[in-house]
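The other protein chains are all here in position, but one chain of the complex has been omitted.
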């Protein structure tokens, strides 16, 4: 397996050669937002970037630097959170796509670590379909339900993943030094009738900032899931780019 | 000197405490763009982030993750370059400011590594002056002319710094492993009459992507300049935040 | 049960009195888009409006006219479809909210008949939370999964509802004269790996425009589900407005 | 005379066929705003939609659903009124035009029931002239002055039509059940010098919300005028679409 | 009668004093567009500015410099014409209003020389009514119909004034050296059915660029009309500012 071709570490000449070799670029998209008492604010960055780097290693695609901010409206009152307006997330994604197409990139892959960015990725991708002659694909833990069902013990909170067994396991696999296991908690807040139907949001419900059971997380689960996701994503990229 | 309080490494609780201790946040702003044959595309990221981290260590301010993209229109046709539209750079800066003010940050410091972001920082800061009750300051190598005059041997290309003795020296001080000294060049392209007066830009003039004489760079110069900049910036922050 | 207080049928005096009696307004939001060979393009309008009217009858809330267009990007190439840009859907919703608050409406309820409008409703509602001192709630078949599981026989296509047993049954309950049962079909197109990860969309997969099994639809199922939804929605509104 | 081909009542197949038969689409544009003590808030909807439907019957054009909101700034403080920002009215019109052109519509006709939408229609139409290879025409009671002069007894209030003999007669012809003749009034408010020269608007002058003499309205006048308008509009459409 | 207090001729101190004496500011708004073979492109500038200056002399209001561009879409293909997008005209007007209110101006008066700017003035004024605690009034030949009827011999072309007896007379009164009387023409083009109902515009109809009969113009008519307009406008300003 080759080393990831990270643009920020490469000269213009190396970038030109890398694009010529395999004209696919990967943009990791994260968020800076609370993830409970046991995980750092950068979880979504570390996961997006970690996965994207491994994908770049596997596929030979070039790796763009990580957008470290996303749409984090729900947590905006918790210290450390930074939230971009959703149409600004779209705007940045679109600018990146319009940039890389100029020098021969033939496909852009968005690798997202933060659920609430998915819609912005979708909207940007659709608009780009009319603007550019370059396909864009956006990935957020493909086949997640099946893979979680296989490896995670605890239930999700209504399908939500946030600072839970899932994310904590992935962090233990990728950035164990940033996980304070002793503070991992379990919280399944009651879901009020108006949740998902009003401005009442995740940010209002969980005291700990955890949705699910982070105490069940292990590095082993994280590694296994990670490999499965990477297999999925690698296959998607190779099929999409032909 | 303390360790930098990096948001992405901290939990929400640590973030809350850090803001309570010293309610100043630093946002590094970089760019992903060509820097000649000897420097990586991420120069402006590494410099902004490296300086910001040291400033955070010195002052106790919290450190936000780095915005890795800026306004890089002039280099947009060179492989590896990513350029945001300038008003999107403003938008992201403003969103960050509107975010951090919500949980008690009392001053935001923008640390920029890329000349062409300066205007966006200025415009954003002025608009924020009307929108928020939180001062914003933006820094790009304060006192640069004097400090360069003291430590650099080569002339600038009309005051421009790009992949030159100055930036290369700073990279040698902060990220020497990413500098390929053997490829450092010297280029002082002729400046056509229409430069700065038309869409003819930096991207059209220098063959090597260097403006100045990168062969004169040394790590020692870089370290000395770095310390001088840090002294300046630390003083500015402490005076501004009282 | 009272007659729905429809703004478009009322004078200004009647509107004033209705708002004074129960200061809640309901805005139905539909779409104009293909729904297979057996259902009319206006399905999402008829369902949103039909449900909203019954809700207005039950609660005494005032009924606004229906926005007949939504975000229908995926079907935009099928004759009859009209698609607004998603941020225009947001803009119209926000303008309606800013309008009704001026004369004493204390809560706005969005009743949506089209899945792809949900995100625009969510974004608009969140922005309005900062702009207005009036709560907004948005409803799209609350408790849908449970209710469908109870009354529908056929599987959904990956959770999607479109021109299927579910929507067809509701149409048979509300607008039977517009359903051509003899043309109802069943289609579960294969889901390509890139679906939900690229600009490949619903519009590219189903030949018939149906996702699921419309042949299983009955008016009886539709009526039962409708009543359950109305019970849910009535309760939500009454709890939200206190 | 054929039945109007209403998109919302038609399947995709019927829509395709209808467009193939006569590729002209009609979009009625209304408003939700006060119309005095005797007329409902939906007058501009009922008139636009009623006229558009008859036009569709006469010409064979397809009928889009009615946009029920317009630019109603002047009445925004009267209960029941909903006002979109004028550039949002433009945006919606433009989105509709960009939608229908995709599947073969060759001309879009806007049928407006609300004076204050005229400018938005004009601006949208002009911008669309540069964006699409499809003509757009916009109609608001063509030849109104001549036709009113022939059939109406009362003077207009400075050329304004609003809840007056004209609109009330048309409503009596099209929706008599929604007209409360016993509450019809006559009001010719004084026109202050600053009217039409400041933010002082219609909404500030008439106590009753009527501009003119609604007591003179009859269904017969309405029917006669309606037929004349329809003759005019039919001719315009047929001449414009050749 | 005093000399007009023109901002561009005054120092900051004189401006401050002038605003203190009479805190009303006048902004002339013109256009640069064709006006037939006998009138210069700047007609709307000269008329707006000339009238505004005399108003400033009469009232003591301060005079801002003239915005020389307006919304001139209809003439955009005739050499010399410059057209701003209509929402940019609004934006500039709003910026001027937001500027002058900061230093004590209590009323802003827009004096317009170009019909097609009227809507932008209206929209801007309404939005400003919500944003500023300063009234704005906008003037375009008040009482025009009556005054034209009294002094002009020729008919208008459907109420339109453009390069006709009216405008030419005013130019003969204000800028006779720029009128080439020998080239004045008379043109009453046929008005096609689609005029005012499509993108067919003034720019498509008149060969000479004149709408009406410029040959009937005299300086005397211009002077008389001018004085009547000035009387009207002076009175409006004095009544509005109390």
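We just call them A, B, C, D and E in the order they show up, numbering each chain from 1.
We take it that a contact is a pair of C-beta atoms (placed from the backbone, for glycine too) under 8 Å apart; a residue touches a chain by one contact, two chains touch by 3 or more.
Given the structure is predicted, the values throughout are model-derived calculations rather than measurements.
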{"item": "Option from E:4, E:19 or E:164 whose C-beta touches the chain left out", "value": "E:19"}
{"item": "Sole residue of E:132, E:160, E:178 or E:230 that reaches the chain not shown, by the stated touch rule", "value": "E:178"}
{"item": "Those residues of chain B which, in the complete complex, touch the missing chain", "value": "73, 86-87, 119, 123, 125-126, 128-129, 135-139, 142, 193-194, 197-199, 201, 235-236, 239-240"}
{"item": "Interface residues of chain E (partner: the chain not displayed)", "value": "6-13, 15-16, 19, 32, 34-42, 45-46, 64-69, 76-85, 88, 91-92, 95-96, 99-100, 102-104, 178, 180, 183, 209"}
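The working rule: only the chains that are shown with their structure count from here on.
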{"item": "Distance from chain E to chain D - Cα centre to Cα centre, in angstrom", "value": "31"}
{"item": "Whole-Å gap between the CA centroids of chain A and chain B", "value": "26"}
{"item": "Where chain A and chain E are represented by their mean Cα positions, the distance between them in whole Å", "value": "57"}
{"item": "Contacts with two or more other chains, residues of chain B listed in rising order", "value": "none"}
